[in-house]
Each structure stands twice: as C-alpha cells, then as structure tokens.
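Heads up, one of the protein chains got dropped from this complex, but the rest are sitting where they should.
Moving on, here comes subunit A:
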Amino acid sequence: MSEMTETTLLSVHDLSIDFFRSGAKLHALRHVDLEVRPGRIVGIVGESGCGKSTLASSLIGLLAGNAEIVSGSIEFEGQDLARLSTRQMRAVRGRRISMVFQDPMTALNPVVTIGRQMIDIQYREKRSSAEKRRIAAEMLRTVGIPDAESRLSAYPHQFSGGMRQRICIGMALLMEPALLIADEPTTALDATLEVQVIKLLKELQQQFGCAIVFVSHHLGTVAELCDEVVVMYAGEVVERGAVRDIFRKPSHPYTQALLECDPARIKTPTRELPTIPGTLPDLAHPPKGCIFRERCPKAFARCEVEAPADYAAEGAEHRARCHLLDGKARGTA
C-alpha cells in the first residue's frame, strides 16, 4: 500500500474501534485497512453487523457516543481524521467529505424546506442568498427533480422516496467534495428506483469526479458501480481488490460464500434469500485464529491457532486474509 501513497485520497490504516455497551467492549472494527484513490468508487460489502456502517461513519467523524477509536489512522488530504477535534472535523464535513444515508424518508428535516436546507449547507460560502438559491435549484435540476425552481419551497414529505434520495445525493455533491460516502443509499428503495439511483450516482461521479465509498449488501449493485471492492467480515477486512478479481476469482471462503448467496447467481428465484450457515462470532470475545473459522467449510488445523496474514491473491492489488493463500500451507488444506 505504501507504494501508492502519493496517489491516495483516503488511507485508513490499522483502524480499530470499540463500542462500550452495558459494561462490555465490542470490538466492532479490528485492524482495518482501506485505500481510496481520487475519483475511484470503492464498494464495501459484508453481512449485516460486519461493521460497514461503523467504518463509513468513522470516515466523517459521526461515530456513536459510545464508540472509541482504539488505534489506527484515517489519513485524508494530509490530515489524520481520527485525531481531529470536533471543530476541525466540522470544517471537513460537507465540504471535502459528505455522506448519503440509507433512509431517505428520515434523512431530511421534515419542517424545513428543501431550499432552506440546501442553502444552509452552503453557510461557509461567501455568496448572496440569491446565488445560493440559484445553485441549489441548479443542483436539483442536475439530480433530475422536475420544476426545480418552485420545488425549492417544498418540504421533504412532498417528495417520493426516490426523489428524496436524489435530493440527498444532490446536497452531498453541492459543495463538490473529494469523497462521497454512501451507506446503503438504495437499500430502502425498491428495485426500479435502485437502478435509477445507481445510474444517477454513476453519472454524477463522472461529472463531479469525486471518489465514492459505497456500502452495500447487494453484490450486483457493487459489481455494476464499483471499481474496487472491500469485503468485511465481523469487523475485519477479509479480502480486497479490483471488482473484476473479486467477482471472477474470489479468494476468501467468505467472499465465495457471499457470492453463492447472491440472488443474481441463483437460477430458481425464491422469496427467501439464501444465507451463509452459522452466525457472526461474538464481537466482545472474537475467537483466536481466523475470524471466519467457525463458519468456514475449508477450515483446517492452522486456522484455529493463527490469524491469517494479508496474503496476495491472483490479480493486481488483490489481497485476502486466508491461510489457503499461503504458498507453504496449501498442501495441508
């Protein structure tokens, strides 16, 4: 990773985050590494509870009050975000990094007009209100809201869910940030709207040139949108690489299992989504050895005693944490 530091926009290194809950410490993120280069779209996938949102929130300094960054750094444009004060972080938020949330129905303030909200987020700019209003209307038009000018004085509940998510995306891009974090922005939408929103994100990304960290459950969407993929399991990054490599040559048994569960790959459609057998380990007491061991169909003796290192896998910058990739160990599998 060090060889590409100059061209890196965001570089998360060895990030560990604990949550304090009823006296126990939940190790929600452990030694996470993440690289995002300017203008690239990086997908973060994993089952529910793997720490995707925790990672996404940490990037914009919006972790819950009971969270603590135990170790690691979040380098972004020459600053370590993990060490910024609230005040310093506020200077970055909304301007250099912005965020789109999962539920568009609750993300906008219900008693303030869309226009007011879009003008308020430009509070740092030295522009007249009329100018701010014009820019807001312009952005509404860009994200495909018809009749933008007059819709500025509408309230969020007067828009459909899909429209609201478009507005949220527009707001997030209004200040032309270098990095956009999208935490499951389409999960709350139905399939047709999801396709539209993804298409919009893709177009806008090309127009604005920002990098995107895109969190999703949906592998098809990730394959469609992203350049690179990071696979998380139980608070650890287990595999990462270019989208092509991850989908064609998944190297970690967890990624392989995820892909087998993907509805897009299943011949006979069913109502019930297939799931990986077993449950996530207790994050308060993560097991010794490989974190995926209890559910891994390929586990062997070494997996119980030794945590796998970050091995190189097939393809450029493709890496996975599985002993099977260790040349010396392959024979014993």
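Here, a contact is a pair of C-beta atoms (placed from the backbone, for glycine too) under 8 Å apart; a residue touches a chain by one contact, two chains touch by 3 or more; residues count from 1.
Note that in this section contacts and distances are computed from a predicted model.
The listed choices are "ABC transporter permease", "Quaternary amine transport ATP-binding protein", "Cytochrome b" or "Polysulfide reductase NrfD"; the UniProt protein name belonging to the chain that is not shown reads "ABC transporter permease". Across the entire complex, the residue among A:157, A:199 or A:298 in touch with the chain not shown is A:157.
Only one residue from A:107, A:152, A:290 or A:303 touches the chain missing from this view: A:107. Set against the missing chain, the residues A:152, A:168 or A:258 yield one that touches it, A:168.
Within the entire complex, the positions of subunit A that touch the omitted partner chain are 60, 62, 90-95, 98-99, 101, 103, 106-112, 120-121, 123-124, 155, 157, 168, 171.
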